[in-house]
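Have a look at this one.
A single protein chain has been omitted from the complex, and every remaining protein chain is retained in its original position.
On to chain A.
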Amino acid sequence: MQKFSFNRRLVIIIVCLIVSFALMTVSVAIRNKKSTPPLIQQFGNDIVGLTDRVVAVPANGLSGSVGAVSELLNTYQENQQLKQQVSELAQTKVRDQTLAKENKQLKQEIKLNDSLTDYTAISSAVITRTPSSWQNQVIINKGSSAGVVKNMPVMSGSGLVGRVAEVNKTNSKVELITDNNDSANRFAVQITTKSGKTVNGVLSGYNNTTGQITMNNITTKAKISKGDKVVTSGLGGVTPKGLYVGKVAKASGDDYGLSTKLNINPATDLSDLNIVTVAVTKQ
């Protein structure tokens, strides 16, 4: 009798393991291939997402007000510094507007409707974050009904933070570039060096210990110096051109000495996201 029950338990464990692996494989395959998850999953996620807002909105509001109090303490100093920057910014902004206008006119002149740099922004709030140490994933409150499509890049503050991994009707999951899984952070990026040369490359990972993004497979001999700005190149897929990624922190040879490997300091604080912007390109 004892033996029988032991065997039965073993069978249950093995069956559970097999079913678990089958389910995982199927869902990974669906995640990689399909643009949206199955309808039933979308439906469930939408319902949970709506319920979650009941919990998340007060929680986020509370933390927001606590944060506001602590920020109040160094407001004065910050104000002084920001005032200086604002006066410089006004100048840049006016020039930017003039250039954008001129650009638009020139595009009309040559009948070029949309180039790689054009995108519209959908801003959305972060509802919650996956409680997991390797899936750096946040859930935002806009989905396919607002025009979000899988693989669109997501920005926060001044820079790129991730890409849309799963789209439901009213919410979607965003994989941050700090996520180190196989498909998370492969963005085509480029650097314009001080001498005016353009260097193309692909983001290839995130270094946990230094908090820097790595960019690999650069075979050019152009000299890249510390502080060069890295932006998306708009090549391949739905990412528009010119989204700011970060600044070059260090250039070194890669593990095999064949190409250059760059460490990039990300432009935004990736561990503290509240409002994000999804960049929508017209296709």
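One rule holds for everything that comes next: contacts are C-beta pairs under 8 Å (C-beta built on N, C-alpha and C of every residue); 3 or more make two chains touch, one makes a residue touch a chain; residues count from 1.
Heads up, the rule we're going with is that contacts and distances are computed from a predicted model.
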Chain excluded from display, named as in UniProt, from "(2Fe-2S)-binding protein", "Sugar ABC transporter permease", "Succinate--CoA ligase [ADP-forming] subunit beta" or "Rod shape-determining protein MreD": "Rod shape-determining protein MreD"
Omitted-chain contact residue, chosen from A:Asn60, A:Ser204, A:Thr220 or A:Ser259: A:Asn60
Touching the absent chain when the full complex is considered, from A:Asn180, A:Ser204 or A:Thr220: A:Asn180
Chain A residues touching the omitted chain (full complex): 16, 19-28, 31, 37, 41, 44-45, 48-49, 51-52, 55-56, 59-60, 62-63, 126-139, 165-166, 173, 178, 180-182, 208-209, 211, 269, 271-273
